[in-house]
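Submitted below is the structure of interest, expressed as structure tokens.
The complex appears here without one of its protein chains, the remainder shown in place.
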Amino acid sequence: MAVDLERILRPVDNPLKPFEAKYMTLASGENMVVRQIDRDDVPDVLRHIEPLLHVERDFYDVVAARVYAELLAYYRHRMQDEYVLVAQVDGELVAVVNGREVTPGLGMSLHTIALRRGLRVGAHAFAAKMEYHIDTLGHQEVLIVAESPIGFRRWMIEYQLEKRFDTPHELGGVPSWALTKELFDRARSTLVVGRRPVPPEMLAKAEAKILPPSDPPTPPADLLAATRSLYDPTATALIAQRTLLGGEADNA
Amino acid sequence: MIRDIYAYRCRKCGRLHYPFRMVCKECRQNDFFDFDLVPLPKTGKLLTFTKVYNLPAEFEVPTLGLGIVELENGLRITGQLEVDDPRIGMAVRGEVKPVRKSAYDTFYGMVFRAG
Partner (left out) sequence: MRDVYVGGIGITTFTRLEYPLSEIAAYPAMMALKDAGIRDVDHLYVANMGSARVNHQTALASAVVDSLSLTPAGAAVIENGPASGASALKAGFAAVASGLHDVVLVSGAERMREVNNLEATDFVATLTHPLAEYIYGVTLPSHAAMFTRLYMEKYGLTERHLAMVAVKNQNNAMLNEFAHLHQPITIEGILDSPEAMTNNPYVAEPLRFFDACPVSDGGAAVILVSDDVAKTIDRPLIRLAGVGQATDTHAVHEREEPTDLLAVRRAAAQSFEMAGLRPEDVDVAELHDAFTILEIVESEEVGFFPKGEGHVALEKGETAIDGSLPINPSGGLKGKGHPVGATGVAQAHEIVTQLRGEAGDRQVDGPQVGFTCNFGGFGNNVVCLTFVREGR
């Protein structure tokens, strides 16, 4: 009985062409590998996403919560035709991007989360995701939304996406924008980078183990200090932080 | 309608200024508004230029050309640049057009093209 019900609940995935791994040199001189992971690797990623649920800054909390849910849904067969790409530097997880195929011609970009800041890892990972949609899966169009100002600047302005405000995005709420094949071709020379094939030892290192991020965004002592300090010029947010830092935890 | 941007000529010593200043830089005369308005010429050569990618939010364009132009009469002016392949020293011709919209205000300024 349970098995039968699971058969009804579980979507049947269409076969998607795999993403061919690539690598690129970052501003720091390190090499970053972007590769596709499969279901079995998802728990290794989730454990590094979870702490970000409590980072209010730059909407990490919102994005991490949704990435967590989407990856979990992928892992436990509750979302159809989803894929997950990870970016790693020396095995260390630095970014996660995911999306899904809606129809053979239409892609749905879900989320991009960077675990290292200031090196464009998120931008590179996002470009790899778009490359996967347009070049590998052959989508005519990818629907995209932004949930943070950083995302908006990166995607909507850098790629000059087209408005699709009448088409709802699967993430709900925010209006949709679209990356078409034509826009992608225009961005190809400046925004889409990477070399293939990945040297075998580099790829082997990445595949061997997803290592924890070395310097992930961390939550402040007072989880809502940023918002509170905006509306509270009397600095009680600060006092609350100090209390927390001093160990006299009273978050009432 | 042809619009102009004005330079200011000191009535005492004849020195031209752009933009406006209260006191002449040359003779430092101190009479109030002792200047004649002189329309700036529209042609000159490009002194230096840039293409800006990070613009204030009011500009709804991805990039903007900016340059400093040395006009025919020797005065210099900063303006926007609508030239595909700018080079230092090239001849440019300006036109006064809207350059910035801010809330309900439209600001006019010099926009240069090749020629």
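We call the chains A and B, going by the order they appear; numbering starts again at 1 in every chain.
Operating definition for what follows: contacts are C-beta pairs under 8 Å (C-beta built on N, C-alpha and C of every residue); 3 or more make two chains touch, one makes a residue touch a chain.
In this text the structure is predicted, and so the values were computed from the model without any measurement.
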| item | value |
| --- | --- |
| Visible chains in contact with the missing one | A, B |
| Omitted-chain contact residue, chosen from A:Met24, A:Leu161 or A:Leu179 | A:Met24 |
| Which of B:Val23, B:Val38 or B:Leu66 contacts the chain that the document leaves out | B:Leu66 |
| Chain B, residues in touch with the chain not shown (by the definition above) | 18-20, 47-59, 64, 66-68, 76-80, 88, 99-100, 107, 109 |
| Chain A residues that touch the omitted chain in the full complex | 24-30, 57, 117-120, 123-124, 149, 153, 190-195, 220, 225-226, 229-230, 232-235, 237-238 |
